[in-house]
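Note that one protein chain is taken out, while the other chains of the complex remain in position.
After this line comes chain A, so read on.
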Amino acid sequence: MELKVIGQSEDNTAESGCSSSGCGGSSDQLSHLPEHIRDKVHNHPCYSEEAHHHFARMHVAVAPACNIQCHYCNRKYDCANESRPGVVSELLTPDQAVKKVMAVAANIPQMTVLGIAGPGDPLANPERTFDTFRQLTEKAPDIKLCVSTNGLSLPDQVEELCKHNIDHVTITINCVDPDVGAKIYPWIFWNNRRIKGRKGAKILIEQQQKGLKMLTDRGILVKVNSVMIPGVNDQHLEEVSKVVKEKGAFLHNVMPLIAEAEHGTFYGVMGQRGPTHDELQTLQDKCAGDMNMMRHCRQCRADAVGMLGEDRGDEFTMDKVEVMDVDYEQAMIKRADYQAEIEAKLEAQKKSANETFIPLTALTTKKKETRPVLMAVATSGGGVINQHFGHAKEFLIYEASMTDVRFIGHRKVDLYCSGGDTCGDAETTLQKTIRLLEGCEAVLCSKIGYEPWEVLEESGIQPNGEHAMEPIEEAVAKVYAEMAESGQLEQQRQADQLQAGA
């Protein structure tokens, strides 16, 4: 059945022409993409760093089965390829998922993207996944759909995918070398048999690469996720980055392995470590050399409900959703208005940001070379500094340098801590946060208590509450300029020794 449809599509390909694969040759960032693809990206929380602050995606779990085994997955939680390990989503039927998505979209206008999340691989459960997509494409055409997959059955599903309002596909590609793959994937399920070791990994890699090429040939955005596993694929991911870029992937996102014994994953139980912040960043920098890297992946569900900075999940439990009366026609108008307003605000911010950058550059070029600095920012969204240090559940990390301010990534506080026996008193939490902020020299927040202030200072991290409600990039640039002015950026960082002792 699938085969026939694939035959048809070959003609379509010629018609729609090269969208990204052949054009992505040399430049990085978005410039290598044609206009219509850049537009797609514009207000997409997964891609656009600025949109990330204002738009959100939501995930529903409708596809529980999986057809491979990754050593970092225990199969009880959401697919670790896309989500934060340790999170369990409520399994929904396609009908329930559609109801829930429409209820959330009607109430939370910044929800623009719907993804099918694990546990499981959405394409290993094609009926459930596509039933959900079919209904949403029809009933809520203003919601973009995304899907993430391990890639094994991707080539078989490309044709069906193209029929929906799909705006991007994420493939997790951890390797292009079967010997590396054998250390990550113990087996796959293929043509009704279990295939173990190198042989299975080889098939998986071939399917992933084939699927990637088929999608980019059809002009569908493809993001590639890789999990960085020290001693397994850390040396290899630069090569992966090159290969997937050649095939037209639009973004490559390197995520750290997170493995804890209590998650019960193979890696967790065996004591495989994850990368340090430094190792991760070094690799991300290397890969960024020849491709646009996405650094703002939260490695969590990034759901609309969480983005508002308050937990609204309780408002949308299935029993409440079932009885909600949603007038989607009406909601769609409201959503469009809201989104237009944000667009306008982003434009305005962009302009004023440019003004701040010029004086900064002028200021620093007059001086000696100043080194780049990492800063942590506490925000609950909206692109401004608006969160109390003590309330921050995560920090956004920015790198300020002589020439620009760029977003590096997220770091989460108490990643898996649930207050159980491994957790100590308040002091330990603060110490943990400080360890989390390793490498940062300043932390920008709306407010901060006296005690953490002192401890941060002692650890060589300058707390700063002077830029509350200011746009993040602007504030970071200002703080950097002050640091440069005071001369502290001409010497090596003193805090390094302090931290070694902490």
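The rule is simple: a contact is a pair of C-beta atoms (placed from the backbone, for glycine too) under 8 Å apart; a residue touches a chain by one contact, two chains touch by 3 or more; residues count from 1.
Everything that follows uses one rule, which is that contacts and distances are computed from a predicted model.
Name of the non-displayed chain as stated in its UniProt record, restricted to "Acyl-CoA dehydrogenase", "Cytochrome c oxidase subunit 3", "Transport permease protein" or "4Fe-4S binding protein": "4Fe-4S binding protein".
Across A:Arg194, A:Lys320 or A:His391, the single residue that touches the chain missing here is A:Arg194. The chain omitted from view is touched by exactly one of A:Asn125, A:Ser153, A:Gln387 or A:Asn464, namely A:Asn125. When you scan A:Pro141, A:Gly231, A:Gly449 or A:Gly487 for touch with the missing chain, the hit is A:Gly231. Residues 64-67, 69, 74-76, 119-120, 124-125, 186-187, 189, 192-194, 196-197, 230-232, 266-267, 270-273 of chain A touch the missing chain (whole complex, contact as defined above).
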